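Inspection log for the structure reproduced underneath, given as structure tokens.
For this view, one protein chain was removed and the others were kept in their places.
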Amino acid sequence: MCLLTDSAMKNAPDCRRFTCAPSSIGSPAPSDRGTETGLTTGRVLGALGLAAAGFLVLRAAERNRLQPQKQADRSRRADAAIQMGRASSLLAGSVFADSAMEHLRGGYHRRAMYVAPAMAGATLAASTSSRARLSRRNADLRDGIYLAGIATGLTGLGFHLWNISKRPGGATRMNNFFYAAPIGAPGALVASGLYGLAAGRLVRAPQMTSRQEGRLVGSMTALNILATSAEAGLLHFRSAFQNPVMFLPVIAPPAAAVALAAAVARPGRQMIKIARAACGTTVATGLAGAAFHVWGVHRMHGGWHNWRQNLLAGPPIAAPPSFAGLGLAGLGALDLLEMEAQP
Amino acid sequence: MTDSFDPPYPNYDILRKWDSPSYNQITRDVLTERLTAVPQRQFLDEQEWRLLQAICDQLVPQPERTDPVPITPFIDAALTENRTNGTRFAGIPAMREAWRKGLAAIRAEAMAQHDTDFVSLDAHRQEALLHRINDGDAEPAHWDGMPAQRFFRSVLLKEVLAIYYAHPAAQSEIGFGGPAAPRGYVRMGADRMDPWEAPADRRNR
Partner (left out) sequence: MPLVEHLSPRAIAGRAPDVFRHGGWVPMREYGDDEEVDFTIVGTGAGGGTLAAKLAEAGFSVVALDAGPFWRPLEDFASDERHQDKLYWLDERISEGNDPIELGGNNSGRSVGGSTVHYQMVALRFRPEWFRSRTTLGYGHDWPVDWRRMWECYAEVEDALKISGPLTYPWGPKRGRYPYREHELNASAEVLARGCEELGVDWSACPTATVSARRGLSPHCVYRGFCKIGCATNAKQSTLNTFIPRALAAGAEIRDLSMVTRVETGADGRATGVVYQRDGQVRRQRARHVVVAGYSIETPRLLLNSASPKHPDGLANSSGLVGRALMVHTNHAVWGRFQEEIRWYKGPPSLAVCEHWNYADDEKDFFGGYAYMSQGPLPTDFAKTLAESEGIFGTELRRRMADYNHMAGLKIVGETMPQERNRVELADETDRYGVPLARVTYSMCENDRQLADHSLEFMRNALSAAGGQELFQSGGTAHLMGGCRMGFSREDSVVDGDGRSWDVGNLWICDGSLFPTGGGVNPSMTIMALAVHIADRIKTLAGQDAL
């Protein structure tokens, strides 16, 4: 692995990343990737996550000061870790706000419904914690939180399926997929936990090659994007795609998933570049989606004046940022894949 | 009449939502008029008015209310304006005449059975008398060809209920959501309610 990494190092023009990395700790650094312009707002949203991940990078850099030939490598992995951390934060933030709202709509009639926003909040805290230390104990604690988040997501999935099944007609009726508990939503919490775990792995001693890591995260992200897109598609179909812009999340993110999958299969520079652009678009889609949903609430009857109804009955503002999180995860995966990309 | 009404939503009042998005302007205007501009007697004479009030007290008794929902004034107002409801069943004359005739017949029923005015009867006797008409046992001689049960149910009782249950106090007592525009409802399932609805039925809590 070291050999591969070293040779990639020599070929790659990415040494600047090493110099960039520390500067990104305190404040968002200007991106040198044009396709990431949409990240500006993402950085604001993920600022805490960035800081936390930055700390980890700094610690990692300090620790490995004696091994300068590996520092660049490590910091690029750390770069990817930053993206994973942000992805985890954005997803957790989205789940936190969305599940809090949707379960409020459900009246929290089961105590278990508090668990989703609570665990999403814990995951968010873990992935953005500014007090992050690289101590074994803290790392384990955070992993524990991520695992609990994953378990919560999976349990939620079960609960939501059960909720569908107990309605009249159960899984044979589209009405239940449209209006009962959404099956896809808890998956975002699972994804958040997985990216959190991945971020942690990336700043520790590598257990597999970067290519393997990149492929693993890249494939997972492609699938997550497709699942999230399917969910958005279902709900936008429920709303009859009444505004053409509602087709965006069923076009742009799946394209990114395909590009990402292609990059995973063949991590060539060109393909990575394309996938990077596609993932950037997915981030932008997620952020624009939140803005569109804000507008959508305004367009509901009574608009923001009737916010108590329309925040719940209108388009969910907190849901689209999931796409931004997944886009960032995709970018992170591409960082890892790029380390081995062939010219 | 011995047992009184036990409200399931004792502290709920749809008027508390007055300034919320549940009320639009026209609803506020309509209810303001209904609540503040209770019509004065115009069409009925004083005797008819008192009789009708006594009847309304039997049809919708409100012993627990210090400020009962007014019903007679709105019937009188509708008659003053000569309002109609789109249906005149065979044997029932035009609205104004039907009401005059119906009230006279009920007075006559009371006189015939108890040798006194309906208003002077005790509540039990008043109720029993109205039940007889409702059950189709009125004395046709007093009704001058008008079908008594049809008048009682399709004209009198319907109008009384339409006025009573259009009143916010009556709607609050049954836990109805009340005015709802522009704001409607979000939670549609059984036992699910929005914060701006009546809280759960206390009998279920």
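Per-chain residue numbering starts at 1, and chain names A and B are given in the order in which the chains are listed.
Note that a residue touches a chain if its C-beta (ideal position, glycine included) is under 8 Å from a C-beta of that chain, and two chains touch if they have at least 3 such contacts.
Just so it is clear, the model here is predicted, and its values are computed rather than measured.
Along chain B, the points of touch with the absent chain fall at residues 1, 3-8, 22-27, 29-31, 58-61, 81, 83-90, 94-95, 127, 130, 134-135, 153-154, 157-158, 161-166, 170-171, 173-193, 197-198, 200-201, 204.
As for the chain not pictured, it touches chain A at residues 167-169, 173-175, 178-179, 237-240, 242-243, 299-302, 309, 313-314.
Assume only the chains that are shown with their structure count from here on.
If each chain is reduced to the centroid of its CA atoms, chain A and chain B end up 61 Å from each other. In the complex of the two chains, the chain B residues touching chain A come out as 21, 182-187, 191-196. Per the touch definition, chain A reaches chain B in the complex via residues 105-107, 109, 301-302, 305-306, 308-309, 312-313.
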